[in-house]
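A single protein chain has been omitted; all remaining protein chains appear in their positions.
Labels A, B and C are assigned to the chains in the order they are written; within every chain, residues are numbered from 1.
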Amino acid sequence: MSAQLPANGLRIRRASASATPAPGIREGPEYAKLVDISRCIGCKGCEVACKEWNELGIEPTANFGSYQSHQDLGPNTWLLMRFTESEVDGQLNWLIKKDACLHCEEPGCLLACPAPGAIVQYENGIVDFNQANCIGCQLCVSGCPFDIPRFSTETRKVYKCNMCIDRVEAGLEPACAKTCPTNAIAWGTKEDMVRLAEQKVEGLRARGLANAMLYDPPGVGGTHMMYVVPHGDQLEQYDLPADPTAGAGALALLGTVRKLGASALGLGILAAGLHYLGFGPQAPEEDGK
Amino acid sequence: MTLSRRDLLKGTALAAGGTFVSALGFDLKPAYAQSRELKISGAREYKTVCPYCAVGCGTIAYVHGSGGLNTTRSVIHVEGDPDSPINGGTLCPKGASQMQLAMSPRLEHTPKYRAAGSTEWEDVDWEWAMSWFARKYKDSRDATFVERDAQGRRVNRCEGIGWVGSATVTNEDAYLITKTQRALGIVFMDHQARI
Amino acid sequence: MKHSGIQRFTFVERVVHWVVGLSFLFLLLTGLAFSHPRLYWLTTFAGGGPTARWLHPWVGVAFSISFVAMFLIWLRDMRVDADDRAWLRAIRHYAVHDKAKVPPAGKYNAGQKMFFWTMTLLGVAYLVSGLPIWMPAGILGIGPFYGGVVNVMRLVHYLATIGGGLFLIVHVYLGTVAYPGTIGAMLHGRVTRAWAKMHHARWEG
Partner (left out) sequence: MAASFGRGAMTNHWKDIKNADVVLVMGANPAENHPCGFKWALEARDNRGAQIVTVDPRYTRTSTVADRHLQIRPGSDIAVIGGWIHKVLEEELYHDDYVRLHTNASFIVSESYRFEDGIFAGFDEATSTYDRTQWSYERGADGFVRRDPTLEHPRCVFQLLRAHYSRYTPEVVAQIAGCSVADFEAMAEIVCSTGTADRAGTIMYAVGWTMHTVGSQIIRAAAILQLLLGNIGRPGGGINALRGHANVQGATDHAIVAASLPGYLTVPQPAQTTLAAHLAAYTPRPAVAGSVNFLSNYPRFFNSLMKAWFGDAATPANNFAYDHLGKPAGDATWLSMWDEAHQGRLEGLVALGFNTLLAGPDVPRLIRSMTNLKWKVVIDPFLHEAAEFWNAPGVDASQVQTEVLYLPAAHWIERGGSFTNSGRWAQWKEAAVDVPEGVRSDTWILSELFWRVKELYEDEGGAWHEPIRDLTWNYVNPREPSLEELAREINGYDLTTGRLLDSFAQLRDDGTTSSGNWIYAGSWTEQGNMMARRGTEDPSGLGFHHGWAFAWPLNRRVLYNRAGADANGEPWDASRAGIRWNGTRWVGDVPDFGATTRPDAAGAFIMTEEGVARLFTTGLVDGPFSEHYEPAESPTANILHERVAVNPTVRWYDGVRESLAQSTDEFPYAATVYRVVEREHFVTSHVPLLVETMPDFFVEVPHGLALEKGVVNGERVRVWSPRGEVEGVAIVTKRIKPLTVNGRTLWTIGIPVHWGFKGITTGAMANSLTPFIGDANTRCPEFKAFLVNMEPVA
């Protein structure tokens, strides 16, 4: 078997580098995580719970002039609280963002991945990396509009948040959502979370945060980790792309041409064959014969 | 019977074809491969309380091992107790990493003694340690005990020994500390309420 | 044993050519494997996906080095002159074996020179686009390349691959079945006089 499937019983909606469609015989709810930044205190409970549950190794850190633990996500750091101080019109805000995989409905990573079954998306919306199939090309990293997956030079595989798929499958919420002390992370069906988010945005606007918004970018078909952003006018400061897209630009073009490229080569061979049939070989008359 | 070369080739081709077909595209058939086990599914649950701050979050310790005679139990995971009206299952980073505190390889397992002027510890056994402790305690108590103060009032206090801690022990042990130390006449006592 | 005919390629030339050629073939096949799920099976011949991914850039290094060697060896012979331009104008006659209307070629005809120069350009394209894909985290302080750079380079790499692949087909076809006797030049280095006269009349080998 070339493709070792993720060892879990969830129905797969699509897989990377897959030429055949998913069987589509089971139906279940789509889940989503809603991160309400207006309730987040940056305690890193989620960051630690993620590492504890997933048994991710320590990536040694050094304080670099911030409350932030690591400078960046890593193969063993799937979730990172990012801290930014912003001052707009004398109004200080300490922007704290839970940075982790957003589990796009249209996952750029999956679209970019050349290895069959290395990236799968389950029917519940979770995008999972199956390292057994990963070839370590890191093209998913470039395909991701949020710059999330991280390559391990040790295992030569790429890693990211899998939304605690083992817990979700067992009927539990992801570890980060379970642990969040201030209920800044909510977990439920996508439908419920969107509804909850709308309520929250309304509440924030009533509290004077006119730019409060739900971050569920349509360019990637929506995400399964959404944010309620209190300062929607400062998306850039949060490092949230205003209009992310999956598989756009060069990747989209590649997606189109790669359907033709191999055929072009086939046609080349065919043309050579036809040429041979039409004109035959051209051999020199041998001397002295 | 003997296989002709031709038969052999055919067989190989068939086999190769099979490989070829399955390798051609990604086959979704085994989408119901065996489940990834939830790591705590077989663990025993113990309801405990987070040891850090005084919010008093309810926690569940997931323990590996049946507790049978031949086993040593170990904590494999700790998470919040969803029933607790205090934390509702949530935990802060400290609480969420309790498992590492519980099972820390940095925990000590041997009493140690450091002699006057020494630059290092030496391991000692409990018998030696406790008799040393009691000896020092009694000697200092005897040396500094004040039965009557300068005005002749009965005060029965030990002035030469201080006891500190702890806000990290249980109520029951805290009570036992007060009970034994007050009975021994200790007056210098404090814990982390002030610090 | 002494070969008959005339020496067309030296031992070194042959070795360099085959390193270039075989590495290119490997790169083409593994590259195609990564380009489309239906071709992923090609990784099987390279030891499976992870191995193929690991080998591809290193083979690319071998390709690049040998290509540079080849480039230096043949550079002098590959100058394009007025005769070549005439030859190119007559290329459609060449294609249909209408030999009489094709101006005689030197050691290399203009088509071969074009192939050489195209492959040189593609070689540069492979290298330039391949490096960021190989080491997206950056190299020698340049980078990282994650995101747009890699994606654009991936497209460039792919298009270059298809281009190179098509040229390879022509090259192999012409070098083998279309012109019998040609392959010998790259195997033992020698060709017959008749062959030389026919294909490279102006060659003073």
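In this text, a residue touches a chain if its C-beta (ideal position, glycine included) is under 8 Å from a C-beta of that chain, and two chains touch if they have at least 3 such contacts.
Fair warning: this is a prediction, and the values are worked out from it, not measured in the lab.
Shown chains touched by the hidden chain across the complete assembly: A, B.
Within subunit B, the residues in touch with the undisplayed chain are 46-58, 61, 63, 72-75, 80, 83-88, 90-98, 100-102, 104, 106-119, 121, 124, 126, 129-138, 140-147, 149, 151, 153-180, 182-195. The set of subunit A residues touching the chain not shown comprises 38-45, 47-48, 51-52, 58-67, 69, 85, 87, 92-94, 96, 181-183, 200, 203, 206-207.
Basically, only the chains that are shown with their structure count from here on.
When every chain is represented by the mean of its C-alpha atoms, the one lying closest to the mean of all protein C-alpha atoms is A. Highest inter-chain contact count (C-beta pairs) belongs to A-C. As a whole-number value, the distance joining the C-alpha centres of subunit A and subunit B reads 35 Å.
The geometric centre of subunit B is 65 Å away from that of subunit C, both derived from CA atoms.
Of all residues in subunit B, those touching 2 or more other chains are 23-26, listed in ascending order. Contact of a single residue of subunit C with at least two other chains is seen at positions 37-38, 40-41, 44. Only residues 32-41, 43-44, 49-50, 52-54, 95-97, 99, 133, 136-137, 145-152, 154-155, 158-159, 161-162, 165-166, 169-170, 173, 177-181, 192-195, 197-199 of subunit C touch subunit A when the two sit together in their complex. Per the touch definition, subunit B reaches subunit A in the complex via residues 22-39, 41, 77, 79-80, 87, 89-93, 95-97, 99-100.
Per the touch definition, subunit A reaches subunit B in the complex via residues 1-3, 5-9, 11-12, 15, 17-23, 43-45, 47-49, 52-53, 116-117, 165-167, 169-170, 172, 175, 178-183.
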